[in-house]
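Every protein chain of the complex appears in place save one, which is left out.
Letters A, B and C mark the chains as written, and numbering starts fresh at 1 in each.
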Amino acid sequence: MNHLLLLLPLLMPLYGAIFSLFFWRNVELQKVFALQSQVATLVSCILLFMAVEDKGILTTQVGNWPAPYGISLVADMFSCIILLAGSVTGFAVFMFSLQGLDFPRQAYGYYPLMLFLQLGVSGACLAGDLFNMFVWFEVLLICCFVLITLGGSRPQLEGSIKYVTINFLASSFLLAGIGIMYGLVGTLNLAEMALLVRILEGHESLITMAGMFFLVALGVKAAVFPLFFWLPASYHTPPIAISAFLAGLVTKVGVYALVRLFTLIFVLDTELTQLLLSVIAGLTMFIGVVGAAAQTDFRKILSFHIVSQIGYMIMGLAFFTPYAIAGLIFFMVHNILVKTNLFLISGVVARHYNSFALKDLGGVYLKQPFLALLFAISAFSLAGIPPLSGFWGKYMLAKAGLELKAYALVGVSLLVSLLTLFSMTKIWNEVFWKKKPDETEVALLSPITNRMLHMPVVMLVLFILFISLYAEPLVHLAYRAAIQLLDSDIYIRAVLYQ
Amino acid sequence: MLVAILAGLIVSLSSPALYKMLGKWLFVPMALLPFTLFIYFCAFLPSVLQGHTFTSEYRWVPSLYINLHFYLDGLSIFFALLITAIGTLVMVYAGGYLTGHPLLGRFYLYLSFFMMSMLGLVLSGNIFCMFIFWELTSISSYMLIGFGHENAASRYAALQALLVTGMGGLALMAGLILIGNAGNSYSLSTLLTRQELIQSDALYLPALLLILLAAFTKSAQFPFHFWLPNAMAAPTPVSAFLHSATMVKAGIYLLARFNPIMGGTPEWQLPLLIAGSISAVAGAWLALQQTDLKAILAYSTISALGILVLMIGIGTDKALAAMLAFLLLHALNKCTLFLIAGSIDHATGTRDVKLLQGLGKSMRPIAIAASLVSLSYAGVFPFFGFISKELLYEATLEAESNAPVSFIIVFVSKVASVVIAFVLGYRLFWRTSTAPTVVRHPCGRKLYMPPLVLVFLSLLFGLLPSQLATPLLNSASGAVLSRGIQVDLHLLPKFSMALLNTIFTFIVGYLAYAQHNRLLNVAPRLLPLYNTGPESWYQQAITGLLKGSVKLTSMIQSGYLRSYIAAIVLVHVGLVILSLWGEGPALNISTRLDQLLDVKVYELVLLVLMVGSVFFLFRTRSRLTSIATMGIIGFSVALLYLLFGAPDVSATQFLIETLTVVLFVLVLHRLPPFRFLSHRYRRYKYIILSALFGGMMTYVLLLVKQFPLQSELKAYYGEHGYMLGRGRNLVNVIIVDFRALDTLGEITVLAVTALGIMALLRLRAEKGGKL
Amino acid sequence: MRTIILSIAIRLLIPLFLFFSLYILFRGHNHPGGGFIGGLIGSIGFIFHAMVHGPQHTVNTFFRINFYGYQHQPTQSRSIYLMRMMRVNRWRKRKRHYLERRNRNRGLLHIEPIDLIAAGLFVATTSGMLGLFLQEPFMTARWVSFYLPFLGRLGTPLLFDTGVYLLVMGIVLKITFVMAEE
Partner (left out) sequence: MVGILFGAGLYLILHRHFFKLILGLMFFSLATNLFIFVVGQLTRGGTAIIEEGSEEAVEPFSDPVPQSLLLTAIVIGFGILAFAIVLIRRVYQVLHTNDMDNLNETDKIEQPIYPHE
């Protein structure tokens, strides 16, 4: 059963995309395929999750070749949680795009691209092999490239040049890093590599050096401080249905890979890496939130906030205690849901008012109180107001940090959380409370369109409320996942000696 | 208790729906909610007064030790009764005040939500449960203050309140985590028994400062007081509630709650004394200069809060009893005063003291309530104000240190309240005037009943102190001190210093009132002075944040791709150097050189060809030439692969290179001619950076090569490739069998590329791009 | 460029390239070569054709099997139907240019490069499914037990490689056609 379970999250989007490609000209049919495979992906992620929760780490050896020789797919708690969150957002974004995306873009491969993107995400989360992870990253990346340029409007093209160039470089670094690791230990399997790295003596600094390659490469993909430039330049340019998904998920996959590698392989020189990660985390958080404070565009504010929240996650990694990693995982799930949702809300608002600029917007509070409520829940959750989901993650990270006596970093994180609140209230004040500056006509949408636009948002808000008000299960799972992550022997044993 | 709070929350969340059903009768269920709760808490009263405590615990997030833990003792019930009682009256009042407002449903939602979170705050037995409710009060007060949301001032005030209290909230969170770590528990009742443990902890001082910061921001103590006067942008019922029993009292509650845990040390007392004193005096001074009724009351609230903090700082039994008595008094009276101010505003349309006069005839019930409450507020026999004031004076005079200073501070504050009482109770209503302010409409019952009830209450407390107030205060102060104390309240004064002081206060108060008009005239001239106060710090901070962020962001996010890349590469090089610094294995150059001599001639030729082409490429200006050169380089690399035993790779490289060149040529004629665009000096900078990076990569490569690679993969594939993989071409076997999943990913990339190119070239969005 | 010699040469070259590429594909398992290289080589012939005649024509000539005219009615006799089809086809030849413009995207069955892409991906993925059905890991190789004279031994990895072949051909054609159309 393992074999099937581990492959379903890959195969479902892949087949969906293939069938969508076959029916290239028939967008309606593509929608049907996409819907089916989104649901199937979701279900298969749930099944996989249940199995992992039941039996611990699951592995399958693709091609039936024993572990270090073939490619292993590994699902542990962490990857399952991320996959699950990812497939939920994927489903929500799909629902949104049915009405929220213009027809030409839908006709030019939006659905297969989304599915390929999900394939990339699933692959990167499940890969138990360094090079395989790279390949899935590339799948993810090329999908992002195409999605970001889809439609080819001016800002999209401008942003995409930076996106493409910088991420191309990052991929090169990643590849070079893989080469180095292969040159040093002669294997690509993550578990085997972890094992060999541990017994490799006298090469610690070389391993650390290889770690730096991965830190930079994955850091670019996760958009941490000195490497994040591509994100604010490009994420706000494509249509919301695209940027919501990218914003919610793609950088998190970078974080996922960072966490995976830095808990499993590059744990030797923890002092240096911890210091580095702490510095990076602090700067990322701060710069991101300051950047957001400077912006006056709904989407740009949200884009910069992605950076700042990535900083939070890196902070969890820097602390490197079970509690902190659990906080990180909780925070990731929270962030995937909330960030996607905020982008979707900005899309709904823009669909009605035809603008993303704060100065042109206003009065949503009066006209669409329900939307205001949805936004308020998501925004306050992002700002970490208890008892919403952001609080739990923030609390766990802060507690872990204070226990480690990392006062400066925790202080920065709390300051950042205040500034996040500031940005969110800026949006609230300007978009929802302020009177609309000019009485331009508001786009009248048919009730069905309106409902279809709201539905995914409502769905995500329900999820957010669930993990907020009933945080215990997720906290518990995150904690278990963290224990699994920190005890790499479990992973090694599961992969190599089934 | 959980059920009570949850029910309350559900009722409050349903209020917009109820508004649709009930219309203007919405106030009935909304007032019934706190009233029911009031009765509910009254049922607990007898046993709590006997010293029992009630707890109920529900698991919520046990992994984080955050549970819904409720704890009812003397202090909690004191606050809970206050909140629910005043809540009931405010709810009724709001029904009259905001009749017909389209957003009344939402207003009641926020107001009752606010009340419930305040209630949750005082009932929590888990410090993080308390924190959650604490933050909920911040959020709901944000919604309430910004209720008049189309008005920029309201939005500004709401944001200010949220940011200031939000800062406090974060400090509270950090402080609570520290306390929890020190005391190894989040349960209030456990922490209460671990005073020594917490106070001896190394982080006692930071934790304490963080808690104090939280309390000061919430309770509007100097220098965080400025949000409170601005918060009067909220509708008056909100102000009345906010200033009397909720929000600002939350900080006081926090201090009182943590007094037995953290208190009793000079570190605890000193900041309280200082902040309390400054706020008390500054609040009184500022209050006297305002002409807006609500502003007067708001500043006097700051003064009163200062007194409360000061009393906690003094920390003697008497002082704490006085604190609680004054808190009760202030809640009752300030609420009344705000409600009256609201009624006046509602009826006349102005709140300016200078414009209002002669209202006694036209608003008789309000006038009676105002006069009576002013008597209480000023501390006249036999109102509760009198008893409270006596207690305050006694407490200051019996203080362990600095008795004269604190006495004077209380005295100043009291003088100010006498003046305010004169203004509100006499001047507005009864002073003979030629042109009484026109009243647009009489106040309805909903507007004047609540103040009257409150006045009656304060009279009742004054007349029957030993029956009503004493037990309540005793059980509450018992909780604050964590040991039972007995304070007896008497209505009849003992002829002591305290009484003399009361009389003296009145005389000075009257004199000050006589000079009040003059002060009001001077006040505008003092404005520049106040403009350098804490509020301007706040403004500067916000403006600085915005300006600084714009500057910083435009510096970092400059938009120039090359500076981004330069930064990334620099970071990369820096990190690699950092990781190899010191302990990195040295490069064994001699063996490298030996290997270098081993190079065959044709390889050398190839290398020279490549290097030559690269430099030729830099020089050339023709596009076609550079593409051709590029092709040459690619083909040389392919040849190199071939030479080193990789025919498949080589073939692929050949074909790919051809394809790229073809593609390039197809694109080429659409691209503009070739120019050198960069500056010379900048080019040098780039050359250095590039050389650095190239050198680094070479170094790394040589370093890695230095260690013999023992690839078991190679051996395995060599051994089993044919037997198991059934193929002789190992590379191909790996690609289609051993590592077929990679290939699957690879062809997916290709497929997506094709889609992307097609979409790029065929799909043209309208200019500017829409959704 | 549309000289007769060239076009005839290309017509002859295309099968040659195709056969050669298939040969490369099938020998790949034992000698240098394989699906990727094969696919690239296979596409070259078509690219030449497209360079000479234009991509649309290439698609029409090689990838599109068009059935214009009538569907076969159940009551209709077979011969009448065939006659009608022939007439339609003759008519189509005469009015080819007109039809090409009108029916660019119609026709009952046509294979565009994009379908090749989809098919390649499908074949490659599905070749791995066999393992799953047999309760083994995905992509577990299965080989038939006999040799074929030209193709060598057949097995799922070969099928996989065929998928790669199809896909590569598809994308190369797609990209060049799209580029050339510009």
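In this text, contacts are C-beta pairs under 8 Å (C-beta built on N, C-alpha and C of every residue); 3 or more make two chains touch, one makes a residue touch a chain.
Note that the structure is predicted; figures quoted are calculated from it, not measured.
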Touched by the hidden chain, restricted to displayed chains: A, B, C
Residue of B:Leu22, B:Leu209, B:Val439 or B:Leu659 touching the missing chain in the full complex: B:Leu659
Absent-chain contact - pick from B:Leu159, B:Leu254, B:Leu459 or B:Leu489: B:Leu159
Per the touch definition above, residue among A:His3, A:Arg105 or A:His236 touching the missing chain: A:His236
Hidden partner interface residues of subunit B, rising order: 152-153, 155-156, 159, 539, 542-543, 546-547, 549-550, 553-554, 557-562, 565-566, 569, 600, 607, 610-611, 614, 617-618, 623, 626, 630, 633-634, 637, 640-641, 643-649, 652-653, 656, 659-660, 663-664, 667, 670-672, 674-678, 686-687, 689-691, 693-699, 701, 704-705, 709, 711, 713-714, 717-719, 721-723, 728-731, 733-735, 738-739, 742-743, 745-746, 749-750, 752-753, 756-757, 760-761
Subunit C residues that touch the omitted chain in the full complex: 30-32, 36, 175, 179
Subunit A residues touching the omitted chain (full complex): 131, 135, 138, 141-142, 145-146, 149, 152, 154-155, 157-162, 164-165, 168-169, 171-172, 175-176, 178-180, 182-183, 188, 232-234, 236-237, 294-297, 357-359, 426, 429-430
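Here, only the chains that are shown with their structure count from here on.
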Centre-to-centre distance between subunit C and subunit B (centres being mean Cα positions), rounded to whole Å: 64
Subunit A and subunit C: spacing of chain centres that average the CA atoms, whole Å: 39
Overlap residues in subunit C, where contacts from two or more other chains coincide: 114, 117-118, 121, 125, 128, 138-139, 141
Touching two or more other chains - residue numbers and ranges from subunit A: 14, 21, 62-63
In the complex, subunit B residues that touch subunit A: 16, 59-64, 66, 106, 128, 131-132, 135-136, 138-139, 142, 146, 149-150, 152, 155, 158-159, 162-163, 166-167, 170-171, 173-174, 177-178, 181, 206, 545-546, 548-550, 552-554, 556-557, 559, 561, 564-565, 567-569, 571-572, 575-576, 578-580, 583-585, 697, 700, 703-705, 707, 709-714, 716-717, 737-742, 745-746, 748-749, 751-753, 755-756, 758-760, 762-771
Subunit B-facing residues of subunit A, complex: 14, 21, 62-63, 65, 68-71, 73, 100-102, 104-105, 108-109, 112-113, 116, 119-120, 123, 131-132, 135-136, 138-139, 142-143, 145-146, 149-156, 161-162, 165-166, 169-170, 173, 176, 180, 182-184, 186-188, 202-206, 208-209, 211-213, 215-216, 220, 226-227, 229-230, 232-233, 237, 239-240, 269, 272, 276, 287, 290-291, 293-295, 347, 350-351, 365, 369, 380, 385-387, 391-392, 395-396, 398-399, 402-403, 407, 410-411, 414-415, 417-419, 421-422, 425, 429, 432-435, 471-472, 475-476, 479
In the complex with subunit C, residue positions of subunit A that touch it: 3-4, 7, 11, 14-15, 17-19, 21-22, 24-25, 60-64
